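Encoded as structure tokens, the structure appears first; notes follow it.
Only one protein chain is missing from this complex, and each of the others stays in its spot.
Let's look at chain A:
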């Protein structure tokens, strides 16, 4: 489960040394870092770099195996169809779904959420009903619900934040979580749906989604979990989480862009009308009427991103080849190093961490921060000049920013290929920001 319990809270010298060795081996798997050894790429929460396996696979795919899906009677097409369907089964095993039929391929997380909003929630939602989300959603898990509620006259309810402070050597850092008690009070018998992020893309905090799913279950409320950030930071078990839908994107999981996954419980998928109509999703079409294919094909209209789906299978193989405990420890070690630096380095005392935790195993390798008197965009540009790639902006989470009374933050995120040098380059870059701007 994604709770980082597998790793200890304290970083020892020995664990640091071990992870350094391991990380340098992992980094070698990513060709972009041999082309650009100068870069500290700390924006994996936006999109991850791709391992050689995935890159080589895609090239090989187009040289050797490219053919249309489902349509050809010839061997090349039959093989591609088989490979594509094998990935469906692989994804099902990867997230512990019941079977491949519970896996729908989409364009990404955004597309998957829109599918559920359109085909599952919209037909059930009436004026006076409500949908529950949280105050820390990505726009992808906010706008579809906001728009749907506006259209039907339903109410969008929002689980508020609970804010606290974490002491640093020079200042207090902001701790942000969900206010669970309020969540319970917000659910009632007109609540038709709950949609929550598993891990926040801004704060990195792992939300107590298992508890929230359980709570929803007692009231028979279906739940969608946005796993865009969570999927790459440990194993996900949709049955144990107790959700009805789970969504994620390939490109954050070291895989190709243009592909994402919707997991939906079979009983629910079967009740849902198509999202889009067109080729490949039918049983029979006549001028008078059409019968649609059963799920998952019903939701895969038109030519699918075949290479990306099969490439996602390769990325999952890569990800699963990483020993989970080591991966989590590695990412958490980097998070701890960076956090400790920001908390206790005198020259960095103007930095405030947004989404800090006293126990850092409660978050993944995502570190948002602001610097007093410096706009995050300027932080981003100056870090860029130090070859450090971070994200600066509202992170597609403007309601969260407004709640925190911020317009933007800068965010560093850590992945399997990052190392201690990246953290050092990052901290030196921030010193440069402070010297230049303040």
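In this section, a residue touches a chain if its C-beta (ideal position, glycine included) is under 8 Å from a C-beta of that chain, and two chains touch if they have at least 3 such contacts; residues count from 1.
Quick note on the criterion: contacts and distances are computed from a predicted model.
Matching "Transport permease protein", "Cytochrome-c oxidase", "Xanthine dehydrogenase YagR molybdenum-binding subunit" or "SUF system NifU family Fe-S cluster assembly protein" against the UniProt entry of the left-out chain gives the name "SUF system NifU family Fe-S cluster assembly protein". Contact with the chain that does not appear here is found for just one residue of A:24, A:291, A:344 or A:385, A:385. Across the entire complex, the residue among A:90, A:107 or A:394 in touch with the chain not shown is A:394. As for the chain not pictured, it touches chain A at residues 374-378, 381-382, 384-385, 392-394, 398, 401, 407-408, 436-437.
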